[in-house]
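Worksheet: one structure, shown below.
One chain of protein is taken out of this complex; the other chains stay put.
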Amino acid sequence: MSALLEAIGIGKRFGGVEALKDVSLSIAQGEIYGLIGPNGAGKTTFFNVLTGLYAADSGHFSFAGKPLDVSAPHLVAAAGIARTFQNIRLFANMSALENVMVGRHLRTRAGVIGAVLRNEATRREEAAIERRALELLHYVGIGSRGNDLARHLSYGDQRRLEIARALATEPRLLALDEPAAGMNGTETGALRQLIGGLRDDGLTVLLIEHDVKLVMGLCDRVAVLDYGEKIIEDVPARVRRDPKVIEAYLGGAIA
Amino acid sequence: MDTFVQQIINGLTLGSIYALVALGYTMVYGILGLINFAHGEVVMIGALTALAVIKPLAGAGLPWPLAVLAGVAAAIAACMALGFVIERVAYRPLRNAPRLAPLITAIGVSMVLQQLAMIIWGRNYHSFPQLLPATPRAIGGAQITDLQIMIVAVAILMMAGLALLVNRTRLGRAMRATAENPQIAGLMGVDANHIVSLTFVIGSALAAVAGVMVSANYGIAHYNMGFILGLKAFTAAVLGGIGNLTGAMLGGILLGLIEALGAGYIGDLTGGFLGSDYQDVFAFFVLIVVLIFRPSGLMGEKVSERA
Partner (left out) sequence: MKAKVKAWQGVALIAAVLAVLPFAVGLGMGNAWVRVLDFALLYIMLALGLNIVVGFAGLLDLGYIAFYAIGAYLYALLSSPHFGLHWPAWAVLPLGAAVAGLFGVLLGAPTLRLRGDYLAIVTLGFGEIIRIFLNNLNSPVNITNGPQGIARIDPISVFGVPLSRPLDVLGVSLPGVYLYYYLFALVALGIIFVTMRLEDSRIGRAWVAIREDEIAAKACGINTRNVKLLAFAMGASFGGVAGGLFAGFQEFVSPESFSLMESVMVLCMVVLGGMGHVPGVVLGGLLLAVLPEALRQGAGPVQLALFGRVLLDPESLRILLFGLALILVMQYRPAGLWPSATRRREFSENPPEPGR
C-alpha cells in the first residue's frame, strides 16, 4: 500500500502552548486511519492545520505524491481532501439537497454569464449537480429528506448530510472530526456501517474519534496523540496494549 | 516648527475627546460584541442638553463654573437615561438575533435620535458661550488656551476614574468577567443584563462629558454633530484594539494627533494638491489601513472571522 497523505514534522503553537509537536504520520491509500487521544491532545488542531483553517508553524504535507498546499481551505478541498466538523456546520437554512449541491461547487464551472444566459451547457451542468446530490443523499441514507431544511433534520441525519456534502467535493481522503459525538448506540452503529462502506467503495478515511470502541473496531491503523505528540502509530490490537497509550488514557478508557 | 507644536496641542485636545467617546464604543463592544452606531448621537444629545442648561443659568447671572457644572450634570443624567433606554428597548430584544439585526437597529436608533434632537433644538447651529478667557498662553512658539488645558485635564480625570472602577471594584470585576465569558460569569452569580445596562449607562455618561467638551472646543453644537464624531471615535477604538479600554484611550489620542498633523501638513505632503478640506478623510483612511493590516488594533486580541 502506498501512502496517500504524509504529514511531516507538523508543529503548531498557540501563544505558549505547543498544540502540535513535530507530528509525522502517513495514511495509506484505501485504509481507515484513526487519530485518537485524550481531550486537548491536538487532534482537532491537526485537522484544522491539514484542512487549511490554521497555518502550521512548521512541517509540510504531501498528498498523492505531490506537495499539498494548505494555505487556504478551498485549495485543500480542491486537492481532494474533504472534511466534516466536530460541531456540525451545515448551511442551516438551505435544504438538504442544496447543501450537497454546494459541495459540487468545486467540481463545476458555471459562472455569472452561464447563470444569466442559462445556456445548454449550464442547464446540463445544473441537472448533473442535482442528480449527483440526490444520489449522495441516497448513498448516506437520507434520500427522502432532500427538501427539508438542514436545520430540521435529526442530529444523526445532520451528520449524514455533512458527510454527503463532503463526498460531493469528490475527495480521495475524507476527514471526519468526531462523527459519533453525541450519537446514541443505534446511530453509532449505523455510522460505523456507513464509514465501512466508504472504505469498501475505495475511499481513504481519516477518523478523529473519542469513541475508542468505534475506532478500534473500524480502523485499519490508529495513531495516538498526547500533549501534541504522536506516541504511537500501529494496528489497533497493538495500540490497545501499548503502555504509553494506557498511561495517556489513565488506564481505564481503553476497551 | 510652530505649526508642529501647535498641531500637537490641537491633536491632544481633540484626541482626549475622541478617547472618551471611544471608551463608550469599546466597552459595549467588549461585552456584547456590538457596534453601537448610535453612540455618537448620545454625545450630541449631551452637548445640546448641557447647552440648554448652561445658557439660561449663565444668563441669569450664575457664576460660570456653577452654570457649567449644572449643565454637565444635566447632560450626564440625560445621557445615562438615554443609554439605558436605548439598550433596553432597541438592543436587548435582539440579543440572540442574527448578527445583522442589531447593527441595522443601531442605524435606526441613530436616525431617530438625530431627528428628535432636530425637533427639540431645531436646525440651527447653537453657539457655545465663551466661558474661559480666550487669551492663549504661549508654549514653545505655539499657543494653548485654558479651555484646551481644561479639556485634557478633565478627560484624564474621567479615564482615571473609569480605570479605577473597572480594575479596582467588585462591579468592575463583574464587568470584566462578563466580557470574558457571559455564561460563566452568569454561573458565578453575575447578572449579565444588569452589567450590560450599566455598561451602556457608564459609556453614555462619558459621552455626555465628551459632548460638552467638543462643543466648547469648537464653540458650537448642532443636531448633526454626532455621527461623524461617533465614526471617528469608533475608528479610535479600532485603532487601539476594540474591546480594550487602554487601547481606546491610546487610539483616541493617536487619532487626534494624526488628524491634526495631517490637516496641518496635507498641503505640503501633496504639493498643494489636497487641502485641509480632506481632514475628515484621515480618520477613514486610518480606519481602513488599520483594519486591513492590523485588524486587532494596537492592543487588541485577534478578531478575524476565523477566531
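The first chain written gets the first letter, and so on, giving A and B; residue counts start at 1 in each chain.
Definition applied: a residue touches a chain if its C-beta (ideal position, glycine included) is under 8 Å from a C-beta of that chain, and two chains touch if they have at least 3 such contacts.
None of the values given here were measured: they were computed from a predicted structure.
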Visible chains in contact with the missing one: A, B
Residue, one of B:V109, B:M175 or B:M225, that touches the chain absent here: B:V109
Options B:V5, B:L62 or B:A90, residue touching the unrepresented chain: B:A90
Contact with the hidden chain (one of A:L90, A:L153, A:A180 or A:I195): A:L90
Touch with the omitted chain, as defined above, among A:T51, A:Q158 or A:T204: A:T51
Residues of chain B in contact with the chain not shown: 34-35, 90, 92-105, 107-112, 114-116, 118-119, 193, 227, 231, 234-235, 238, 272-275, 277-278, 280-281, 283-285, 287-288, 291-292, 295, 303-306
Those residues of chain A which, in the complete complex, touch the missing chain: 51-53, 72-74, 77-78, 82-83, 85, 89-94, 98, 101-106, 108, 110-112, 114-116, 118, 122, 125-126, 129, 149, 151, 165-166, 168-169
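The rule is simple: only the chains that are shown with their structure count from here on.
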Length of the line joining the C-alpha centres of chain A and chain B, rounded to whole Å: 48
